[in-house]
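In what follows, a structure is listed as structure tokens, so that the remarks can point back to it.
Only one protein chain is missing; all other protein chains are in place.
Entry: subunit A
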């Protein structure tokens, strides 16, 4: 088997007496969209934070394309091709949409210790920004300050920012959070497009979306992986039904 793009091995993270990540192992193959689901408090965000470098695990390891990144800071991981979106939108609120994306492009295009030339006039950065904004359907809002964007637009901008760094792997932490029905549908459509270009790890509560999108699903309960497999297998899995799916009808009826 080819080397997985992302390999998580026996990851453990405790908070006091609580084990938030309990011996989690998972592989994400190149080109795959891998969803991580689980009820509230299952430790999804804790897991994601360890993948992005915002939280250090107590033991275990994280490998990106075979390289150990377990203890690398967030900015180094990003340089290696790992980009993320935040569950709670995290953008530069007093910058325009284009500036937000252009900065992400800038981080991956040479040194930023340039003090004199006007960065907003750098063609390559602006072009990259507009390309990423067009990609998520925000091209017409490029010069709007983020403060004035709607919640849905900000979620899309999060994606554009992540895309602008030309990542190998995209970690999306609940991209549908707080979106209305139509906005969610647009986001699903967008992710369906993006998955052709980049491998994605998707943490999401929206079950119909997950089952529509994922190649593989890992189910997390109390910090532990209780099942991992393709959507059909997960849907049929008795453990998953018992432990996780008070809302099992959602799984059986949609997707």
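As a working rule, a residue touches a chain if its C-beta (ideal position, glycine included) is under 8 Å from a C-beta of that chain, and two chains touch if they have at least 3 such contacts; residues count from 1.
In the analysis below, contacts and distances are computed from a predicted model.
The complex includes a chain that is not drawn, and of the options "Branched-chain amino acid ABC transporter permease", "NADH-quinone oxidoreductase subunit N", "Xanthine dehydrogenase family protein subunit M" or "Fe-S cluster assembly protein SufD" the UniProt name matching it is "Branched-chain amino acid ABC transporter permease".
The hidden chain makes contact, of the residues A:52, A:70, A:199 or A:237, with A:52. Only one of the listed residues, A:63, A:92 or A:212, touches the absent chain: A:92. Mapped onto subunit A, contacts with the missing chain fall at residues 52, 54, 73-75, 78-79, 83-84, 86, 90-95, 99, 103-104, 106-108, 111-120, 122, 161, 164-165.
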